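Quick notes on the structure that follows.
The other protein chains are all here in position, but one chain of the complex has been omitted.
And then chain A:
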Amino acid sequence: MYLGLKEMAHEKLRYALLTGVMLLIALVVFILAGLANGLSQGNRLAVDQWHADNVYLNQQANKSIAGSQLTTDVTKSVTADKLAPMNIASTVLRRTGTNKKINVALIGTTKDAFLIPKLLHGRKPTKTNEIIVSQDLWDRGMKLGDKIKLGQLTQTQTVVGSYGHNMYSITPTIYTDLATVAKIQQGNLRPNQALPIAAVVTAGDSKLKNSSNLQKLSMPDFINHLPGYTAEQTTLNAMIYFLFTMSLAIIGIFMYVLVLQKQALFGVLKVEGIGTGYILASVVTQAIIMSTIGVVVGLGLTTLFGAFAPTNMPFALDFPRLIIDAILLVLAATVGALLSGRTIARINPVAAIN
């Protein structure tokens, strides 16, 4: 250890550069993790805030809400502690008197549905053409009583309440009634038509009453089949795992090259009775110190980045996960350094005497 530390202190530039490489890898890992988490939240926050236990979709929908077409009468086939029909549509919001357009996810349900998020301002909608909006829209200057237009609808909507940060498909959400969502999807409705829905959402115990065309999904199953969700998460996580391997390889290769350069010196140490164990320990200590410094500085910079990241970038730090990633990076560097063990063990002290 003493040896490794003294060498680092003496060869500052060399080891600082290597620490810099570790820092860059750590930074990329943490930012990717932040993006993965941000994208995940942007996709699922609305669903998480339902506090639901199951979602029933059309059997033919292949577990994807985008492919599930149902009507309100299917709610009769499900018994549950709490139950709500739900429909969802992507649309564009425009505040009257302005031309500014915002993409939103419009979620329709019944008036007293359990899945409506807890309000921060105002009240729940009680009649058609009343909506409540998420904090994300509130932050952009929307307030109670605002009049807005949704998509091609001619009727003006009135903001009567707002709830916390809530996203679906990386867009802010709006809650409204089922009829409004149906009109966004289909234009005008026929009189007495059964309203279209995408899913029946339940909380507590629930089961299908009789044979129907519904399929019961757990929440993780439902979320994994949200459009694009699994693909995004697997891609980003694959990149992160790849970077762990890269940090292992980079530290491994660098330490190996340094060991090769110092073979003669290590041979001399062995002549004097300093064993492979001590030499390897100082090499590993160096790797741990460099990767720890790189990772800690990386965490700092990532936090800073999070604070200044553009608001339209889905970036959210999940600190428990970052800590795990940080530990994995240091572990990878340690393993990389350990790979030099065989080379050190093979250095023959006899070669130092010639």
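Worth pointing out:
Please note the rule applied: a contact is a pair of C-beta atoms (placed from the backbone, for glycine too) under 8 Å apart; a residue touches a chain by one contact, two chains touch by 3 or more; residues count from 1.
To be clear about the criterion, contacts and distances are computed from a predicted model.
Only one of "Sarcosine oxidase subunit gamma", "Carbon monoxide dehydrogenase medium subunit", "Putative hemin import ATP-binding protein HrtA" or "Phenylacetate-CoA oxygenase" fits the UniProt record of the hidden chain, and that name is "Putative hemin import ATP-binding protein HrtA".
Of the options A:G141, A:G228, A:G275 or A:G300, the residue whose C-beta touches the omitted chain is A:G275.
Residue A:V350 is the one among A:L13, A:A307 or A:V350 that touches the chain not shown. Within the complete assembly, residues 1-3, 6-7, 9-11, 265, 268-275, 278, 349-350, 352-354 of chain A touch the chain that is not shown.
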